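My questions all concern the structure below.
Note that one protein chain is taken out, while the other chains of the complex remain in position.
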Amino acid sequence: MEVVRSKLNGDGGPGEATPDDFRIRQLRARDMLRGDIPDEELQQYVEERVLTTTLDKAAAWARGNSLFPATFGLACCAIEMMSLPGARLDIARFGFEAFRASPRQADLLILSGRVSIKMAPVVRRIYDQMLEPRWVIAMGACSSSMGVFNNYAIVPADKFMPVDVHVPGCPPRPEALMHGILKLRDKIQGNAPAGWRDRYDARGTEEVLGEADLPGANAVNVFQSGETQRA
Amino acid sequence: MLTSYGPAIVFLAIGLIVATAFGMAPRLLGPRRAAASRQSQLTPYECGLPSEVTRNFRFGISFYLIAMLFILFDIEVIFLYPIAVQLRAFGTFALVETSVFIALLMVGFGYVWRRGALEWK
Amino acid sequence: MPDATGLELIAQDLRAAGNDDGVLGTSYFREEATVEVAPAFLRTAAEALHAKGYTFMASCHGVDYYPEEPRLGVHYQLLDMPNVDRICLKARVTIEAPTVPSLCGIWPGANFPEREIFDMFGVIFDGHPDLRRILMPEDYEGHPQRRDFPVGGEPILFTYNEDKVPGWTQ
Partner (left out) sequence: MDAVSVSGYRKQEESVTLSSEPAEGYDQELMTINMGPHHPSTHGVLRLILTLEAETVRDVKPIIGYVHTGIEKTAEDKAYWKAIPVVERMDYLSYYFNAFAFCGAVEKLLNIEIPPRAQYLRVIHMELNRIMSHLVWLGTSCIDLGAISVWWYCFREREAVLDLFEMSSGQRMHTRYFQVGGVIEDIPRGWAERVRRFTKEMRTRADQYAALLDKNEIVLQRLRHTGIVDEATLLGLGVTGPLLRAAGNPWDLRKAAPYCSYDHFDFRIPVGTIGDNYDRYRVRHAEIYESCDIIEQALDGLPEGPFITEDRKVALPPRHELATSMEALIHHFKLVTEGFRVPPGEVYHPIESPRGELGCYVRSDGSSKPARVHMRDPSFVNLQATAPATRNSYIADLVATLAMLDPVLGGVDR
């Protein structure tokens, strides 16, 4: 395969999603949380997400209740993902038990396991080959944030593909993954749970970055990342 | 003359209408995607890697052979269904005719078996 | 395990088989016998041990003895199945001349492990059927398992050092 060694926050495969496209989408999502998105962008952003017409609501209801996950077993989380359709924890109750092998028939990609740098272009190509609408769950600590192995060989999923739900755990219990899938279902059907700032009414407590002095910059015991101990 | 074929024509028309409706519906209702993102969805899927199998790859003859044999003997079975359902109504003549039909095909089957076309080569 | 005296006997046979300076030393640590040989002498020593009964190659791995010279070490764990005897054949090479004769001829099972040592440490096995990287992508520069190769990974992001990391809030 032509391994295009571009800096890995971009994507190796073809497709209009260029690297800065994710970065913009991520930054916009973050700004949304902070509530400082200009008007017309906010309009376009909401339009893309919120379903207004009843036909869309019906379509979202149908899609939410019949997500076909693509069998994407990478490592240990795959074994826990495999026990999802098992007898004890039957996700057939929610309509997700049809694990499809090819990306053409799947609309949910569960990244279960560690994504190594040799596997990243393959994962990105498979995500490109999935048909719209498609969603991605980063299962386990390794695909969400390199998890236990913060070293040269692992790439967090956010670096090269948009992820909808992160399921924490190493490996997460099957119930945790099922909870993640149900959260994704709520997100698809338009009633995504509000962020923690709204739930706890913590608006206005965002850290002020930039010119204000970094909190704890000169505190004795606060080590900046990378420093082992203060000189 | 036309009336006797009326139901058939109506049946055909409805079939056509439903087919085109289902064909056009995604184009109208579905979301419009940028051509680029669709382009990546058209690339052949080969386990996540760029596929190297050229478009004009000439497949072996054995696949074609198996397909022909399947069509021959499978269609034969399909022909037997209507006869089997209404055998009493058709009378003994149909029984004789079907058994001749099956005998002929058995000759073909014997020939194919002896020539070894059934073993995969 | 060949005990200390058995190890010395084996070493003498090896010295007799090859020239005298082939066998560099033996060590008997925690009931494990290790014979260290010069890289050039490795294949003849392996054939001699193979003939002596160590016909099964259990494992073959590379080590980076960073502060000590010569730096890269290649270990072959040999196993004598009938009387359950293990011996380790060790060869050490420097970074500048990291070539070691490949033992794929004697044990075909050494193919993958030797490719892994080449991939991770950069030890070149001459005589290996297809010496390519096995674990890292084919066009990866550098040999990750060496002691001077940085562990890599990203600094952990906290709110107070979020803007220090380049490219996070551009």
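Points worth noting:
First chain written, first letter: the chains are A, B and C, and each begins at residue 1.
Convention: contacts are C-beta pairs under 8 Å (C-beta built on N, C-alpha and C of every residue); 3 or more make two chains touch, one makes a residue touch a chain.
Just so you know, these numbers come straight off a predicted model, no measurement behind them.
Across the entire complex, contacts from the unshown chain go to A, B, C. Of the listed residues C:L49, C:C88 or C:V123, the one in contact with the hidden chain in the full complex is C:C88. Panel shows chain A; residues 1-3, 71-76, 78-80, 82-83, 86-88, 101, 113-114, 116, 118-119, 122, 126, 142, 148-154, 170-171, 173 of it touch the chain omitted from the view. Counting over the whole complex, chain C has residues 29-30, 32, 34, 55-59, 61-64, 75, 77, 81, 84, 86, 88, 107-113, 116, 130, 132-139, 144-145, 147, 149, 151-152 touching the chain that is not drawn. In the full complex, chain B touches the omitted chain through residues 46-54, 57-63, 120.
The rule we apply is simple: only the chains that are shown with their structure count from here on.
Ranking every chain by how far its Cα centroid lies from the centroid of chain C, the top place goes to B. With centres set at the average Cα position, the gap from chain A to chain C is 41 Å.
Spacing of chain A relative to chain B, judged by their CA centroids, is 43 angstrom. Of all residues in chain B, those touching chain A in their complex are 29, 31, 33-34, 36-37, 39-41, 43, 45, 48-50. On the side of chain A, the complex with chain C involves touching residues 3, 5, 9, 23, 117-118, 146, 149-154, 207, 209-210, 214-217, 222, 224-226.
Note for the complex: chain C touches chain A at residues 135-140, 144, 149-165, 167, 169-170.
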